[in-house]
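Below is one structure, written out as structure tokens, with a few remarks after it.
Omission of a single protein chain aside, the complex is shown with its protein chains in their original locations.
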Amino acid sequence: MYIEPDFIDPLVVNHPLTHKLHKQPYQICTRTVMDTSDPLIEFDENGICNYVQKYENWDNHIRIKGKDSDLYLEQITEKLRKEGRGKDYDCIMGLSGGVDSSYMCYFVTKVLGLRALVVHVDTGWNSELAVNNIQNIVQKLNLDLHTLVIDWEEMRDLQLAYFKSGIANLDVPQDHSFIASLYQEASKFNIKYIMNGGNMATESILPPSWGYDASDSTNLLSIHKAYGSRKLNTFPIVSLYKYLIFYPFVKKMKVIRPLEYIEYNKNIVKQFLINELGWRDYGGKHYESKFTKFFQAHYLPTKFGYDKRKAHLSSLIVSGQLLREEAIKELKKPLYDLSELEEDRIYFAKKLNISLDEYYSIMFKPPVEYSDFANQVATKNMLKKVFQTFNKFRKL
Amino acid sequence: MIVIIDYGLGNLGSIKNMLRKIGYNSEISSETKIVDQASKIILPGVGSFDTGMSKLNDLGLVPLLNKKVNDEKTPVLGICLGAQLMCQSSEEGELNGLGWFDAKVLAFKGRFDSGKELPVPNMGWLDVAVKKENVLIGNLPLNPRFYFVHSYFMASNQTEDILLSSNYSFDYTSALHKENIYGVQFHPEKSHKYGFQLLKNFAEI
Partner (left out) sequence: MRHRIIPILLLKNNGLYKGIHFKDHKYVGDPINAVKIFNDKEVDELVFLDINASCEQKEPNYNILRDIASECFMPLAYGGGVSSLEMIKEILRVGIEKVVLNTHAVRNPLFVQEAVKYFGSSTIVVSIDVKKSFWGNNYNVYINSGKEKTNLQAVEWAIELEKMGVGEIIVNSIDKDGTLSGYDINLIRRIVDVVKIPVIAAGGGSSLTDFVKICKHHKASASAAGAYFVFQGKHNAVLITYPTQVEIEKEFDSFVELIN
């Protein structure tokens, strides 16, 4: 039902280009700060969006809490330890220098007491803060760090291809390389358990239209074919077969999200990291990568009218870590300090090896859907159906 | 417009870059037309005293610089060799300097006390001690240090012109100031956060 918005985002309402991408008329959720810049959003009779219902459904019916979650953690730790006997590591995890992965390093190795291979994937955009955080975490926790440095020329070519394509999720090259690299390293070291820092407490909300799935290698390669100019010889890619079948069923690898089973409060975690592990905060989510910062704080809002802060803040609201008024106050702050934007834009163009003129002409090309390029959606849907039918038969 | 004098010596790009980063446009030029319009002047320089003065003379810039600096009181910042050229003469060369400071340029070699010799040129980071207050050095981060690379140093006859001093086996002048004229022996464009603040202060005069 339509309810008059108490906060109007000028980025969404006045933007000439993105009008067609969003749902009309402008409306903002009365519980969270998600709004009609997500074209698939729906509101109930109280003006509350569907994401809230989704979260509450999870929280009430699916989530493992209290003693059950402690038990789960105990059991999974025991299992990993047992299976890790005779091997060098019990599990593997990625470390980016951000809050979640930094806390996970501490939680998995010191609280659960597991032996972890810690992997940092260097995509060429680390900020000094990220590198400093990684150094402090690794040194203070005495961890074995491995770094995978993606060939920069290939990464640049792929990122430039994505930029030229005009699609929303520019961060697929970085994200896909993380996923593929972690699986490759796990495979190399014969590790079955991948610890992932994802959690519903702070990341439950993310509209699918704001960024397509980074694991889709078909989409990646098709965009690269259209706009790339050099071969991807060493760039880590994980195929659909490997991602859906080989790694989970043949190699029997499993992704575990330990932060899902604890009371994960962002502020408390940050304070702990700062006090105990010399961690430094850098403002926005994922801003440890200079590319991601530019992508989320400038590219996405300017070209698509998508402000990812709404998703991050809304996630914190539904999990009770933030008040809606505080979220609105945050949203009123500008995404980018103007002089910093100028500097970051120059750096962005410099890294991608394009002139500022070329940058502007690409930036103001009309936005494009990922589905304009070959992708795995149909295949995945078909496989899902097959799997569901297979399961039905199994139960009989 | 801040004009960075291009007389063929010195790392002009770095100065322009640092100014841009703190939000100021500047122009690198040796054309009299442009220098004449400058609201502020930076005189950079790396190399020998005579080469520097010859180049300035050949470009016909000396009379114009005298007019801008002495008559029109345009703020001017000399960096390294640029600062030395503002003195009257140098032990490194034969030619006369611009003479804006009542100072001479002396060699490090031969001036160290016995047993306290240090390598020449002096290349590296040194602390600076404030000798008098001035806007150029306001708000510098704590324990300011700058990057030096030189074999000769300025020695002023007027104590009140001494702005900063540093120590390289002995104390010597690292910056001079008189009215609108500034000369720093070090390279602010290579002294990251300290240089940023100093150039910002100059740009805001």
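The first chain written gets the first letter, and so on, giving A and B; residue counts start at 1 in each chain.
To be clear about the criterion, contacts are C-beta pairs under 8 Å (C-beta built on N, C-alpha and C of every residue); 3 or more make two chains touch, one makes a residue touch a chain.
Quick caveat: nothing in here was measured; it's all calculated off a predicted structure.
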Quiz item: Hey, which of B:7, B:153 or B:196 is the one touching the hidden chain?
Solution: B:196
Quiz item: Hey, which of B:7, B:101 or B:147 is the one touching the hidden chain?
Solution: B:147
Quiz prompt | Contact with the hidden chain (one of A:149, A:226, A:245 or A:356) | solution = A:149
Quiz prompt | Candidate in contact with the missing chain, chosen from B:7, B:100, B:153 or B:168 | solution = B:168
Self-check item: Missing-partner contacts on chain A, residue numbers
Solution: 120, 122, 124-128, 131-132, 134-135, 138, 143-147, 149, 151-153, 156, 290, 347, 350-351
Exercise. Tell me where the left-out chain touches chain B, residue by residue.
Key: 11, 13-14, 17-18, 21, 46-48, 117, 119-121, 123-126, 145, 147, 149-151, 167-168, 187, 189-193, 195-196
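The rule is short, and it goes like this: only the chains that are shown with their structure count from here on.
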Self-check item: Between chain A and chain B, centroid-to-centroid distance (C-alpha), Å
Solution: 50
